[in-house]
Every structure is written in structure tokens, then in C-alpha cells.
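Rest of the complex left out; these chains stay put.
Per-chain numbering from 1; labels A and B assigned in written order.
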Amino acid sequence: MYEDNIRLIENLMADYSAAIDNKDFERWPELFTDDGRYRVTNSEDYKLGYLHGSIWANSRGMLRDRVSALQEANIYEEQSYRHIRDATRLITEDEPNGVVTVSSSFIVVRTMHTGDMHLFVSGIYIDRIKLHDGIALFEERIVVCDSQKIDTLLAIPL
Amino acid sequence: MSKIIAKSGGVNWPSNKVTTIPYSVYTDEEQYHLEHEKIFKGPTWNYLCLAAELPEPGSYFVSQIGETPIVVTRDLEGSLNAFVNRCAHRGALLCLKKSGKAENLTCVYHAWSFDLKGDLNGVAFQRGIKRQGGMPENFCKDDHSLRKLRVEEFSGLVFGSFSDDVPSIEEYLGTDISSRISRVLKSPLRIIGHNTQVLNNNWKLYFENAKDSYHASILHTFFTTFEINRLNQQGGIIVDSSGGHHVSYSMIDPSLSNDEYGSQNIRSANDEYSLEDPSLLESVDEYGDGVTLQILTVFPGLVLQQIHNAIAVRQIVPTSVGTTELVWTYIGFEDDDDEMIERRLKQANLVGPAGFISMEDGAVGNFVQRAIAGTDEDLSVVMMGGEKAESQPFRATETSVRGFWKKYRSLMEGIDPNA
């Protein structure tokens, strides 16, 4: 893959983590295409082919609605995430459509306003990334958590 | 602190009513241990899994009652069995996977094997080797079955009981509850997903929360805002005669104004809020009865939920006096078409650990658990809608929460509470 495409993808990945970890939530939906898909699932469901997601969206609008709910409707204690990602691996490359499929392992550490901190999630991102006019956006991000267990609640997207 | 009139475990009850609850009921180790004897292993039916998790003869599925691991099997004749997931020899876990298929269950430790009815049918080296060692002559396999439970199925839900005295599941549920379970589980199920929510609170705090119609429109502002459900809809609460089970239901009535709300001036009145992608809420009346929400509980650990087209079963599994796991199974039906499947997937955003109208329920029990630390000698108050635990044609009530305590105290203390 071209060096500059690699840089575009790495920047998209870094922007995604930063948007969430810095609580710049409005930025998050803008990293997806209009018809971008997003799903949080777990390795068990993913293997069994179940389509359910704790968070499930097939439009940027749904992602924006998730952000509004997060900010205007839902009640949850102040908390923040810290993403640590491993290397990005190329899975397939669809030149004509400028779509690249990549994956990367990650963990998220969650810290509550009380100062309690714990390893919240480990898993893998499976991404379809659209490269167009020097811009990279998520056409789809599937978040496959290694565990089916979620502590307390999942307010902030992973 | 008020004077003691009854005591179970380390808990002192101030009266035989169910309107004031000592907080120690959520923190006392002795009480928690007693609950295993009187409730989980007592005359109750405990939800185990969906029959759909056991598709064919030889299927097994691992579940839990209280902290006790249970395995459910479908034997070669196709009937269901359940027993403690513990080998009859030295006590190792028998099934090491969540689910699977087998003709016999063989323990990894010393290879004792059991049939799908839980009977011992093989003991490795029972006769020893070269006539040396082995089991005593008087050893009789029949005395070493797995610890068996009674098991019954209702509308695709599998229940188990340690008790010989509890009546049949239908009698246990009663007609009001039974009919509303059948209403939701109308046809062959299709499982569309699972996950488990770890709750950092005593199991009862979650079960009460599921029965509590008072909080619905207040804690979950998403409800009110999008008219998915609110107290000024038509609706009501059904509590069974034992108190342990309940149904809360409602139907949208858009004509009604929000003034009642404004006047309450509570957090949840927020009508300028609108969705950018409203398809989230495009639901169909799949039951043809206009009921948009039905929350149903079966004592001591099942919640069956229909919110528009989002259908889920929740199993409440205690893991310690202060922690609980909530096992979610999200379902549809075999005959769902693609649109309906997508609809359910979209509406699943409403429920579960990240649900727009349920995520708070995962935290609020923990808010109580933390708030009572150090002062569990005080009392919780359950007076909305009176002192009784009867059915009521409105939802501004805690009647089904009182129902829970009525059933709970009758089992734990053997008394007949004033409710």
C-alpha cells in the first residue's frame, strides 16, 4: 500500500482514539462515511454469526444520535477511557473502490471520577476504510470485544 | 434504629409490613448464605435458559442457580434434564464449556461418566487393573448420580428447582403471568445475540429495579423524551397472588399532554430533543394489541422484556453478596423477515448495557450499594401506591416492589407479611 495511504489510516486510527479519550465526542461520528456502520460485539457472538451489537448503527446520523443521548439524555458517572492500540494489520485491499480492510488489537482502560481505574475491554477492531481525495473515513468499524462481559454499563463508545 | 420484630440471617425487620426495608438485607453475609437455602434451593422455579439453547438430543447448556453451577441437557429421548454441574466423585466441574453436544458427560479428572439424565454409567478402573485396586464390591453406581433438579419448560423458557414441594411451573406462575409470557414468546425463537452485564450490587437491587415502574420515566429520560413510554400513558401493573411475579405494561396515547410532567419539573421533561435518524424508533405492532412495552418478572431471577420490537430475556445471577451478573439474551423469531431483523437490531440500541433506556439500571443498584456502606442500620421506604402488593391500573406505584418483599419474607422467615 502507498506510504501516504498508510499515514492516512494511522492518522484516522489515532484521531478516533483521541476523539474518545479526550471526550471530543462530536468528532467521533465525523470519522465515518455518511452510511458508515458501527457495531460493538463480542468474540462469542461474532464467531456464531449473531448480528446483534450493544451499540449498532448503520448511518452517521445514528452515531450523532448516540452522542446526543450521551450528552443530553443518559445518566452515568463521569468516566474516561484510555485506548492503547497494537499495530494495524492489512487484511484486504480493494484498489478500485479505494476501500481497505485492516484490523488492530486494542485495550481500553476506564477511569471513574472516583479515581477507580480498571482494564475495561480488550479486543480487536475490524475496519473497512474508505480512502478518497486524501481523506480516510470508516465505512465500517466492528469492535469485537474478547469478553462478553461488560462492567456496569457501556456509555461511551469503544 | 427502630425496634426489631423479626429477624432472618443478620437482618432485623422493624415490622411485618413491606413498606420499610432494612438496608442490611443487601450487605449481610449471613442473609446472603440463607438466601441460597431458602430461596435458590427452596420452593422456587429458577430460570435456566431458553429451550432454543438445547436444539437437539445430546445438547447441553451450562447455567447457574444462586452461585451453584447447573447443567441442562436434552437427553436422547429429547426431554430436558438439569443437575448440579459437579461430578459425583470428587466434585470437579463436569461440563467445561458453555454449551455443546455429547452422548455422555465424562469428567476430565478420573473419567467417571454420566448419561444425559445424570446417572453414573462408568467408573474408570472400577474393577482395578489386573484385579488390583478398583472400587469396593459394595460400591453401587445408582447411589452416585449427579445432584438432580426438577426441570420444566414453559413457552420455550426452561426452569429448574431443587424442591419437590414447589407446584408445576404453570401453577407457580399463575394464569395472568403465564398468558403474558406466551403473548411475547409467540412462535419459534431465533437468538440474535448475548452479553453479560456485571452489576456491582446485591442481586435484589436489580430485581427490584426491574419491578419498579416508578423510576422508568424518571431515571430513563430517553423514554419520556421520545414518547416510548411515560406514566401518563394507559397501562398498569399486575402482581400475582404470591407477590413474586409481576407484569408492567403500557400503550402509547399521544393525545395526552406533557403538562403533568412540566408541573413535576423533573429532569426528564425535554421535548425539544429530536433524533437525526428517527428510523431507530420505527416500530411495528407485531402483537396487534397496541402494547408498546411489557416488562415481566418471575421470582427470583427472570426478566422478560418487550419494548416495541426489542425483545430480550434477562437472567439475574448472584456472584457474591455485593455483585451480580445480568445475562442478556436478545431474541427474534424464526419468521422475521429482513426488515424485522434490522428493526430489532436497531431497537436493540434501546436496551442492554449500552441501552438508551436501560444503561442507567446497570449503575443505579451500585449507587445504593455504595450509599449504604457504613450505615446499613437504616431503612429504605416503599410506600408509593400504598402498603399492599396488589395489581393496580396505573404505574405511579411501587406495588410490585412490595410484592417482591412479600414473597421474599414469606420464604426467608416463614411469615405471612402484612401486604
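The rule we apply is simple: a residue touches a chain if its C-beta (ideal position, glycine included) is under 8 Å from a C-beta of that chain, and two chains touch if they have at least 3 such contacts.
As the structure is a computational prediction, the values presented were derived from the model and not from experiment.
Novice: List, for each labelled chain kind, its number of copies in the complete complex.
Specialist: Full-complex copy numbers, labelled as displayed: A x3, B x3.
To be clear about the criterion, only the chains that are shown with their structure count from here on.
Novice: Between subunit A and subunit B, what is the separation of their C-alpha centroids in Å?
Specialist: 32
Novice: Which subunit B residues qualify as touching subunit A in the complex?
Specialist: Residues in contact with subunit A: 98, 191-200, 219, 221-222, 225, 270, 273, 275-277, 279-280, 325, 330, 341-342, 345-346, 348-349, 352-354, 356, 359-360, 362-363, 366.
Novice: Enumerate the contact residues on subunit A facing subunit B in the complex.
Specialist: Residues 40-42, 44-45, 50-59, 61-62, 64-66, 68-69, 72-77, 148-155.
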